[in-house]
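Below is one structure; the comments refer to it alone.
The other protein chains are all here in position, but one chain of the complex has been omitted.
Per-chain numbering from 1; labels A and B assigned in written order.
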Amino acid sequence: MLIAATLAIFVTMILAIVRGITGPTLYDRILAVNMFGTKTVLLIALLGFVMGRPEFLDIAIVYALINFISVIGVLRYSDTDQFNHTPPQNEQTEKER
Amino acid sequence: MKHTISLFITLSAFWLLNSGHYSLLILSLGFASIILILVIAHKMDVIDQESQPLHLTPDIFGYSAWLIKEVVLSNISVVKHIWLKDKSISPTLTTIKISQQTDMGKLIYANSITLTPGTVAIDLVKDEIIVHALVDKDIETLNAGEMDRRVTRLER
Partner (left out) sequence: MDTVITISSGFFILVGCFLCFSGGVGLLRFPDFYTRMHAVGVTDTLGAGMILIGLMFISSDILVFAKLVMILLLTLLIGPTTSHVLAKAAYHNGLMPKALNKLKKNNDKEANSSTL
């Protein structure tokens, strides 16, 4: 049953990757990659129980934190003008300064 | 002082549960790193009632129980809409009023909206939240304001 659960999570990760490859806008891709990361955390936890080595959970915790920081890090660029040449909110903050 | 002690207890619990080795050397290394983090946090001036909301502690469990119930119900509805055809969904983007006064109350309310599948809080401008919902009905339930009332009660 644990193996079936692992396979189900694996299929879900494949679906996320399909959306990441096709997904029309940039944000669809980031969303798909983020979901891929959270599902990886679950996969690692499940694999730890399948193999009888619950120490894998440490890796799962670290992976969750890295995934969070990477998504936030990518999205920090959207506050500056890395994605768009003239983002409206950026001009406002410059005027306020 | 109260908040420093609470942060110390949280960090110690995190270390002890993650480590699993209880020899003297490991424990003293853990203690040293916790002290280092406390010093850094003091220099950054982030230990206050915003990062350690102790004054909410007594009521937060009742609210969490109610929120879990809401999350389960809305999960079921979203899964239903996934397996039905596209036409069953009616995406909406509106602003809703909030009645909370403190920043903490607003944060809890917006975060609860996002945690519930089917509704996502996009932005918070003064006393209005921009909400995107999967179905019209979710906005109506938010406007009915049970969550709003519960968060306001929590805030006091």
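Keep this in mind: a residue touches a chain if its C-beta (ideal position, glycine included) is under 8 Å from a C-beta of that chain, and two chains touch if they have at least 3 such contacts.
Since the structure is predicted, the reported quantities are computational estimates derived from the model, not experimental observations.
Undergrad: To test your reading of the contact rule: which positions on chain A touch the chain that is missing from view?
TA: 1-2, 4-5, 8-9, 11-13, 15-16, 18-19, 24-28, 30-32, 34-35, 38-39, 41-42, 45-46, 49, 54, 57-58, 60-61, 64-65, 67-68, 71-72, 75, 78-79, 83-84, 87-89
Undergrad: Which residues does chain B use to touch the chain missing from this display?
TA: Looking at chain B, the ones touching the missing chain are residues 14, 17-18, 20, 71-72, 75, 78-79, 82-83, 86, 89-93, 110-111, 114-123, 130, 132, 134.
The definition used in the following text is that only the chains that are shown with their structure count from here on.
Undergrad: Please tell me the distance, in whole Å, between the geometric centres of chain A and chain B computed from their C-alpha atoms.
TA: 20
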